[in-house]
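The complex appears here without one of its protein chains, the remainder shown in place.
Showing chain A:
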Amino acid sequence: MVCEMETDQIEEMDVEVLSSMWPDDVGTQADNQFNVEKPAGDSDTLKEVDIAEKRTMADLKRLPELLNTTDQGSSQLTNLVRQWEYMQDHAVRLLREELKILTRQREEAEAKELKIIEEHNFETEEPENVPVLDETSHLFRRFRQKKRDELVDSKRVVIDEEFDTVAYWKQKALSLEKMLEASTERERRLIEKLNESLKTMESHSAPVEELTQNLKRAEGFLHFILQNAPIVMGHQDKDLRYLFIYNKFPSLREQDILGKTDVEIFHGGGVKESEDFKREVLEKGKASKREITFETELFGSKTFLIYVEPVYNKAREKIGINYMGMEVTDQVRKREKMAKLREDNAVRKAMESELTKTIHITEETMRAKQMLATMSHEIRSPLSGVVGMAEILSTTKLDKEQRQLLNVMISSGDLVLQLINDILDLSKVESGVMKLEATKFRPREVVKHVLQTAAASLKKDLTLEGNIADEVPILVVGDVLRIRQILTNLISNAIKFTHRGKVGIKLKVISQPSFASDKEQNETSVWICCDVYDTGIGIPENALPCLFKKYMQASADHARKYGGTGLGLAICKQLVELMGGQLTVTSQVNLGSTFTFILPYKVATSDDHSDDQDEFSDMVDHHQPEPDDTTEGYFQFKPLLGSIYSNGGPVMSNNFLPHKAMLTSPIKLINGSVADPSNSSGQSQTVQVENGGYMDESESAHQYGNGNGHRCPSKESESCSSSQASSEMESELTVSSPREEEKTETEVKETSQPKILLVEDNKINIMVAKSMMKQLGYTMDIANNGVEAINAVKDTSYDLVLMDVCMPVMDGLKATRLIRSYEESGNWDAAIEAGVDIKTSENDQGCERSTDRLPIVAMTANTLAESSEECYANGMDSFISKPVTLQKLKECLQQYLQ
């Protein structure tokens, strides 16, 4: 069928006429295009063809009318007619040719006859001989006549000729007659044939039938092509009322559409637009296309590509529009999606490049900050070594000048250390890595402690006082280290800028300040306002704004005069804000300044002393004998020498011990501390006695403590400091073992701590455990397996061993067994037997404690192979299940190191 159309010129022409949106060369490719678009629909299509007529909807009455009255319609008809005419012309031409042939044949026949007559012409001399012929064949006679006319010359020739016999001539004449007859007969037949063909020609000449057929084919083709296409076609009149529609929406009936406008038929988005568009086309008289998205109740959201062209009648008057809509919803959606994707892509790319830029910049910044932190950190270690060594040096015999130089050296070193600590603190706060601890503490004790510390290093005639309002809870929860740090900072600041009068701390409870957000409001929380006041030089008003800025001091003069890093207040402010509070200052020049910080605290539910065994609490005053100390609200430290120093006990915790003083009353100290290092009760008294003993000579040591309260806060406890003191004294008395002398200040401090050995092969576990220990304020040695552990235990006297069970070379169980065996027998024979290479060491400290049972705590992964029973069976005292947590470790240390 398709092929037929393809070859049929008429059909092709129709296609061109009807589907002007198609490309011009559609002609022979119509078939291909069709196949491309609907590759799998061949059989279906054929089926559909049958019902095509039913589905099509056309106002059949009006269509011909329309066709007749419009340009497009008439052009189609014209085409058909032209085609028909062409065919007719063709037929006529054929007939003419045929006629020509016939005529030529006839001429030939006549020529032949003439020839015969020529041969006969002498017969004319005796016309009597052929009267029958003349009479019977009128035609012959006529011919003869004609020939006679034409052949005048031959007559003469004929006349001249002689005849043979009459019979002979008669016979010849007869045969000639027959030939003539045959020729005549043929001529008649030809004439008949001519008539016949003329008749058939007449019957062909009726064009209606053929036209109808062509039209039908055209229509069929159109249905065939369009029935499934997502195309709606229609014709609307000048008022945009539908006169004709093809492929209407299925649920609409013909009468629902015909005679109505779009607006009357559909409701919803796009309808008005399409109507307007049609009207526009109608007005402008120019065909155009537009994409319109409809949003109707009838068929939902669909996008149509609409083509509208004006229709003219023969008088070139507009009579309506032809309208064709193709549904392109999917395509539009895809296109929009693509556009969106492309847009997103572009945006993302832009963002990415922006991000990389930011990342690059911030990486640089981070690196710089990190570098600062690392540098500070790296500098701190050797520097503390230098300072520590200098301090040890200061305990040796020096002449006055040497001592002076050394003091300068120590104080300078100390200043640098403090600066570095400040920088580290600041960078920690700034980078957000500083985290707050929530620990229970007693505000009164903190205040007292801070004041005591300050008083101890006081070189001025100042009164330090603390005043805590009664309503301040005895026990609160907060980050005591940081609060102490803030207080110490503010107090040392105040002392620095105050030359007479007093410096004090005032604590009171206030209602929730306005800056606090609602979410912080809590039943159990309390806002405490802390004033640190002084009667010092004050701060001029214009210097207040930059007071809390980094590296800024009130003025260059002050900086020169008073020194300092200018970081202290910045850190305080940052810390206070980190804890959700606020730090403010009021000041009057020459009258004094008051720094006020407001912080929220949680009220601890219990003030039971036994609850307060937190390692982080620097308050261990419950060891002190005064029973009312926890509730005391007022402290005063007057610049009377005796009272300062008698309250200055905790200063000793600042690592800088006035060793010289020990020489004055060494026996007492040894009696007080060394004899019973594990007994912390009554320690403070011992220390105080000791302090009392050396007060005259200790002036030079005071500056060390200045502003150093936060330097090693977590480990600051009196028991710690006193035992440290005792160990230092010990070393002093024994004129220091070489080992001790080589140690830097921090290491000296470590020796006072419990010695802990971690036996563990997994370096990650080591790292974690070490870090936890550090946070708990301890350091420890590491052994990587049982053999190393045994050697370590042999060489060093440990207070606790944490032993992994499953290890290469020698596991923890075996190592524990061997250690126990040594404890029982006093020799390492069992270990040597077991193949442990016992290294001999000159330091045989460990031997002394051969009778004590070394606490060994297993660290088990809780597998079957590492059951607790097995641990106990092999001589372990306890076990911690892995992974080790801070809490577990703390509990364990509390149990074995107290």
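Keep in mind that, in the parts below, a contact is a pair of C-beta atoms (placed from the backbone, for glycine too) under 8 Å apart; a residue touches a chain by one contact, two chains touch by 3 or more; residues count from 1.
In this text, contacts and distances are computed from a predicted model.
Student: Have a look at "Cullin-1", "Histidine-containing phosphotransfer protein", "Auxin-responsive protein" or "Myotubularin-related protein 7" and point out the UniProt protein name belonging to the hidden chain.
Tutor: The UniProt record for the chain left out of view names it "Histidine-containing phosphotransfer protein".
Student: Among A:Thr200, A:Gln331, A:Thr365 or A:Gln402, which one is in touch with the chain left out?
Tutor: In the full complex, the listed residue that touches the missing chain is A:Thr365.
Student: Touching the absent chain in the whole complex: find that residue among A:Leu298, A:Met767 or A:Ile832.
Tutor: Reading the full complex, the residue touching the unseen chain is A:Met767.
Student: Using the touch definition from the top, which of A:Ala218, A:Ala373 or A:Ile491 touches the missing chain?
Tutor: Residue touching the absent chain, from the options given: A:Ala373.
Student: With the full complex in mind, choose from A:Cys806, A:Ile838 or A:Leu897 the residue touching the hidden chain.
Tutor: A:Cys806
Student: For chain A, which positions touch the chain that isn't shown here?
Tutor: Where chain A meets the chain not shown: residues 358-359, 362, 365-366, 373, 377, 424, 428, 431-435, 578, 761-765, 767-768, 771-772, 774-775, 804, 806, 808, 861, 863, 882-886.
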